[in-house]
Every structure is written in C-alpha cells, then in structure tokens.
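Encoded as structure tokens, here's the structure I'll be asking about.
All protein chains but one are shown in place.
After this line comes chain A, so read on.
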Amino acid sequence: MVAPRERALVVVYRGVVEYSSIFPFPGVKERIYRLVSSAPCAISRLNRGGRGADLHLASRAGEGILMGDRERRTVFVTVGTTCFDALVKTVDSPQVKEALLQKGYTDLVIQMGRGTYVPSKISGDGTLQVDYFTFSPSIADYIWHASLVISHAGSGSIFETLRHSKPLIVVVNEDLMDNHQSELAEELATRRHLFCARPQTLGETIQEMDIGTLTPYVPGDAKPVVSLINKFLGFPDD
C-alpha cells in the first residue's frame, strides 16, 4: 500500500508561521478562505510525500496583515462544553467590564455553554458591546477574530487559543471536585504562555496583565512518540 500523501495549509505572517494544519480538519477550509478574501495573507498548499517527512515550509511565502479590523478589539470568553456560571458572572460584573474598557477592548462575546446565568447585554456606560451564545461549531473562528481570549481550563480551549497565538487568560473552575485542572494552566502560566486567574481575581488580572510579557507557544510534535512506538514494534525508523 502506498503511503498516503497529506496536504497541509500554512499561514505565514511576518515570516512567522501563524497557523498550520494537516488538511482537512473541521473549520479549517472556511477560515482559510475567509482570510484569503479579507486580507493579503500567504497560503501555502504543500504536499507531504513519503513517510515521516518534515513539512517543508515555504520560507519565501509572502506576508500580509491578517486582521485588518483595527478599530474593534474583541474579547472572547469560552467555557467549552462545561457549565461555568462563576466565570460568566464575573465577566458580567462592572469591575471586569470596566477593566476591559480601560485596556481598550470594544467587544465582549461570551460562549456560556451549559450554564444558566444569562449575562446582561448592556455594560455600565454602554461602550462595551456585549453578546453571548451557548454553543457554536466554529469556536475556532471566534478565537481567530478575538484580540483576547478568556477561557476555562479545558485543554482543548487552551491549545486552540495558543495555536492561534492569541493572548489568553485561563480561569480555573474551583467548583470542580477533581480539581487537577489547574495543573496545566499553572504550568503554562509559569512558562509565560498565558495568564492564570480565579473567578474572583479576573478583574485584577486584566488590570495588571502585560501582554508583551507573554512568550509564543511552540506546538508539540508527535514524531518522537511515534518513532518510539515504531522502534518498540521492530519497524525500521524512517
């Protein structure tokens, strides 16, 4: 049987690989096409031939401004598939909304999941545009268009945001019984890839955060694991 050839999509911005994915994954096609139509960004469609070959990124691919919407700065809040009313409530509080306005954010979009607390659409002085919804199949799109993401500590949401290189505040849900979920967020916060907060400290975290101190997250690679599995099974390493 011939080894399958996989296509990859890579977005290069200012010489840095912003986004890459084995094609197709849900949402990827739409998002890329939207980018193509809205901004002069570079898309490389590459063929990966042979086994275990590296993705050879087109280093000479062009550059472009991906987000042209400079006047709107959206904060996206996501609780994933969980129920995390404490986060929605705290985001809905005047203190947090005021902190967001002071930091120059103009829009607040809340994905509230299975929670029952409904946030108010009107902020204190009406300058922060608030919107909310329960679930969406295209969470990645919201993350992509956000200037700041405030997320629950689910690993799916965390890595989705880091992959998009968006500033991220992770809020740990203290109501969960088996509360090991702060482990990942705290480890990544120690490595300065994100900020970690509790519902009651979110306002302060927003006031005190300096996005410039965050360092980009370099995605992991499954190749060493697969290579060890192959070695164990007696397959030649290639």
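Throughout what follows, contacts are C-beta pairs under 8 Å (C-beta built on N, C-alpha and C of every residue); 3 or more make two chains touch, one makes a residue touch a chain; residues count from 1.
Here is the rule we go by: contacts and distances are computed from a predicted model.
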Note = The chain missing from this complex carries, among "HSP7E protein", "UDP-N-acetylglucosamine transferase subunit ALG14", "Mitochondrial inner membrane protease subunit 1" or "Multifunctional methyltransferase subunit TRM112-like protein", the UniProt name "UDP-N-acetylglucosamine transferase subunit ALG14"
Task = Pick out the residues on chain A that sit against the missing chain.
result = 1-6, 22-26, 51-52, 80-82, 152-159, 173, 176-181, 183-184, 186-187, 219-230, 232-235
